[in-house]
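Remarks on the structure that follows.
Partial view: only certain chains, each at its native spot in the assembly.
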Amino acid sequence: MARTVTTTRRWTFTILAWGVALLIFFPILWTILTSFKSEADAIASPPKFLFFDWTTQNYAEVQSRSPYFRHFLNSVIISVGSTLLGLLIAVPAAWSMAFQPAKRTKDLLMWMLSTKMMPAAGVLIPMYLLFRSWGLLDTRLGITVVLMLINLPIIIWMLYTYFREIPAEILEAARMDGASLSKEIIHVLTPMAVPGIASTLLLNVILAWNEAFWTLNLTTSKAAPLTTFIASYSSPEGLFYAKLSAASTMAIAPILILGWFSQKQLVRGLTFGAVK
Amino acid sequence: MATRHQKTLARFMVAPSVLLLLGWMIVPLAMTLWFSFQSYNLLSPGMEQFIGWTNYRYFLSDPAFWTAMQNTLLLVGGVLVVTVGGGILLALLLDQPMFGQGIVRILVIAPFFIMPTVSALVWKNMFMNPVNGLFAWLAKAIGAQPIDFLAQYPLMSIIMIVSWQWLPFATLILLTAMQSLDSEQMEAAEMDGAGAWAKFTHLVLPHLSRAITVVILIETIFLLSVFAEILVTTNGGPGYQSTNLTYLVYSQALLQFDVGGASAGGIVAVILANIVAIFLMRMIGKTLE
Amino acid sequence: MGSITLKQVRKAFGDVEVIPGVDLEIREGEFVVFVGPSGCGKSTLLRLIAGLEDVTSGQIMIDGRDVTHAPPSQRKLAMVFQSYALYPHMSVRKNIAFPLKMAGMAADEQERRVKHAAGILNLTDYLDRRPGQLSGGQRQRVAIGRAIVREPSAFLFDEPLSNLDAALRVNMRVEISELHKKLATTMVYVTHDQVEAMTMADKIVVLRAGRVEQVGSPLELYRKPANRFVAGFIGSPNMNFIEGEPAAKLGAHAIGVRPEHFAMSTTEGLLAGTVGVAEHLGSDTFLHIDLDNGPHIVARAAGEFPVHHGDRIFLTPQEGRIYRFDQNGLAL
Amino acid sequence: ETLTIATVNNGDMIRMQKMTKPFTDANPDIQLEWVTLEENVLRQRVTTDIATKGGQYDIVTVGNYEVPIWAKQGWLTPLEDMGADYDAEDILPPIREGLSLDGKLYAAPFYGESAMIMYRKDLMEKAGLDMPERPTWDFVFDAARKMTDKDAEVYGICLRGKAGWGENMAFLTSMGHSYGAPWFDKDWKPQFGSEAWKKVLTDYVAVMKDAGPPGASSNGFNENLALFQTGKCGMWIDATVAASFVSNPKESTVADQVGYALAPEGEKPQMWLWAWTLAVPSSSDSPDAAKKFVAWATSKAYTEEVAKAEGWANVPPGTRTSLYENPEYQKAAPFAKPTLDSIMSADLKNPTTVEVPYIGTQWVGIPEFQALGTAVGQQFSAALAGQASVEQALQMAQQITEREMAKAGYPK
């Protein structure tokens, strides 16, 4: 397909694609811009796009209200922790599903996915009661385990699709070379699946980072991640667009940056075996 | 491909996941099932008693229930149509030769990373607000009456917000799939005299079917439980116009604190989810082999 | 119907000149094979003819018509790809009918032509299957079927058999040869398997680094290679080259002898050496021999030639079967 | 000891978080852990925790609606022995009574509010009208229509429209009471079928249609505040706390033009009584430290701290008689008198013209009200948005209420 592309054609598509992309990105851009405005500028009509008095006062205000850094740290610990824990449990499971499939493996996988469709609100009270009796309320451990369970099906499925692309012969070679099962998984399977595992990790960190029901309901302060942080801005008194924007920017920036940096791995990982 | 020893090991290794998920399903589910037959309101403790099917009767006869069912389907369906349709168009566009494709991709993927709460807040306040929102300003700028999106077209607005979040996902999967299309196939079609449209309908679309299936599956799983967007923007209203099943259960559980009723709703939702799961499984089973 | 002429065709990808300038004349009904080592530009040349790549300069004529800038669909050529490039979601019938459908042909005419092509290629029983349900050889036949329904003025094949296993490859080779006899349409065929080239071609074009090294019938190339490159490329196992003293004696920089052109003896001969591996195929024996002070060579002996690893052996090239080359590799 | 304090995200509460230094200095062994949440989320979190005895919070911010209900359930620790200088008698009587059960105080008010009319003097003048001290509903509606100039984005009246028991239903319940339209008769029969209710909703929808801002059905307190501060509202009937925001020139573009009047009068004056209070759940494991903090945060001393730091206009209003007797406050807060008058005129037990089995002015003091209020609020919000007619909305409201009351087993 390497026929020469005319410059006009290339420019047309460039302009079109950039237009669409900016449109899609605009809400985020606008939020970031607004976070640097004064409240009055934030609702000015006509809107002020770039020419306003840039100020970081909103960030200071938001920071002074709630300990951003602690929420941030909790978010990191919870999302990374739940993902790592999930991987630990999912890797063996995905190994057996991919390499020792039984008749019901597909059904099992689907069943696992269907647990994700459970309406969380319906089981909140039971969970709350359980958490209370186990002393897990507002602990990082508790919320980490819950998020791990929520994302486990996705992790297993993603790993399963990656593992299936690894030729069974390589594992057999390791077996012939005298590797025990654990060594086979640690030395051969896992390193080979690194790109897949990386994207699984990324996607699940993102999902865990953004999870807003369980985190909001099972944590209070010590273990509360950024979702709780943002929950205090959903409708405060007075003019709040700029402060809301600043808080939003602070809540999404880490994950946005992570996502951008790892875009390639992520995109590959998102395909769930859809692209062969 | 295996010896008995291996098989035994394999069963042993899926066990933790299965047991955990079973526990995760069964324990709350059992409690939920138990509560669903109780009259149990958090706000009136000490009045718990067995009341048979009453909770179910109330939940199913709630005028909100059928609306919520309908809204759930509309929401899932609407978002799927927008994201898959838009995703295909966008993927086609991004697949063209252009400058700065990397940056374009970064811009397009961004909404996927945004917390649902944040995106709902931003859309609601800064865009859809009929007085101070950007859309209102746009409308005024062209001399039209600003539209009060969340009051007049609540469900559509939510579909729009959710679609914005999921469009990148669909686009990127479809784009990757599109790029995996064998270039020799395209060339063969070209030699066979196929034009752009014929290539699209006869080659690209069928090639994408697998990716589309996966997009539908994943999105459905997440869309069935859309909640934060509704809570933040419309609270399910006006009326029940933007109440979906998840939100209905939520409102039973955490606005009315009617644990019994919410449990019944939860069980109903679980049953429905499983019906959907079976349906999806059929669909996936065919394409994912 | 089916003559192809290339005039000073040049192709560069960016700065890299892949085809520095090729002139070539393909006559109607000819079976022309492009051979050459990997990366020498065979596929590129074929794709230039097909119109799948733009020429950088030069002219391509088909049946006297200048098609240098015509899109692929207007060149009346059909191409069979290495990966078959079948449409995986269409039945065999639909695959074969696709070019006809694109041309807007009436359904019953399509059906008639598909039936006809399927008949020729023994595909009648498989018309309703998907490509995924076919074996490699069957898929290859479908790809050919898709090419022949269009009744093109020439067929282009890019290593069509390289994904098949040895036995199938032999069969398909014969089938394609027979098809060519039956249709008498021009065929341009790319391969790097010189057995295919030798057995199928009316005319072989040997390419190296985008340049035509020699054009001729298989036996011409076998008998009178223009240079050392062609000599080494044509014939299997490859020609043995000996430099130094034995060559100098014949007034050449190097001499070449094909494995099948040695007289062998355990007692005396022009060249002496030690048997390394002796490969007994039953019908022939290939001897891998380390010449004393010389290179490693391969010689073909009769079916059951009785030598073993480590034996001494003496070789004499057959009279008149010695190729001589000068410093630059040109045949003397 | 660490105290976990759940607060709502309004200005006064947030200010309190920044002002705790005197307290922590005085009590070095007590650490404070703040959980600031949006009102609905807060209520949901706190209720879940308290009802399941989760013990996550040592101090919770609750409204005067919940206090008697929760106190009855034994979920709150009575606030006795709050220290010598606490002076519980100083708390405004209507507020204090609403927070007590069997003579014991169960929550300490942080600030209290009632409803009043905030209006733009300039616009009123332009419309050629004069605002009486307590106008009638008809005057308000008429003025609203006259003040409206949609082209200039000036809307005569801003009222709550966003569905929620604490949003549109707070306003509509109190408006209903003022029209003589209660939620229930004395046998707990829902009353949405009544003529009075029809008039309430008809008037409300009509005036909002003629003189309200676009998107009114998603406006709550905050949205209206923003509208008023940016000069888009002619009148706004809402909680008295808003006064300090709209009169603050730093935030409000119309600060110098705001006038105040008592809430309108129909069959009865519109009554409203709300207090955000601090209470100590009985599941707290540090009740004594918690009480200490509550006492400090609702004390006169705290008020003075705030006054010193931020000026008298910004102190939490509406809780203590002493504040309203303070001349400095009277000077700094032009809205002091109407606020006090409004609060003092609220009567939780007799909000309307007829006898009702519940207490409450802009809410109904039963546990089911949260759910009911929100569900009915959705219907009324739909009517406001034009998605349903007034009749349909009322009919739905009646149906929903009957269902829920039946399910909850009323009359009890």
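Lettered A, B, C and D in written order, each chain numbered from 1.
By definition in this document, a residue touches a chain if its C-beta (ideal position, glycine included) is under 8 Å from a C-beta of that chain, and two chains touch if they have at least 3 such contacts.
Because the structure is a prediction, the values reported are computed rather than measured.
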| item | value |
| --- | --- |
| Formula of the whole complex, where the shown chains each stand for all their copies | A x1, B x1, C x2, D x1 |
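Throughout what follows, only the chains that are shown with their structure count from here on.
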| item | value |
| --- | --- |
| Higher-contact pair (C-beta pairs counted), A-B versus B-D | A-B |
| Interchain centroid distance [CA atoms averaged], subunit B/subunit D, Å | 37 |
| Residue list for subunit B, restricted to those that touch at least two other chains | 42, 132, 187, 254 |
| Two or more partner chains touched - positions in subunit D | 44, 48, 52, 226, 230 |
| Footprint of subunit D on subunit B - complex, ascending | 41-45, 54, 58, 62-63, 124, 129-132, 136, 145-146, 148, 150-152, 234-241, 251, 254-258, 261 |
| Contact footprint of subunit D on subunit A as seen in their complex | 39-40, 43, 64-66, 124-125, 128-129, 131-132, 137-138, 216-217, 220-222, 224, 228, 231-240 |
| Touching residues (chain side subunit C, partner subunit B) in the complex | 50, 52, 71-73, 77-79, 81-83, 85-90, 98-99, 102-103, 146, 150 |
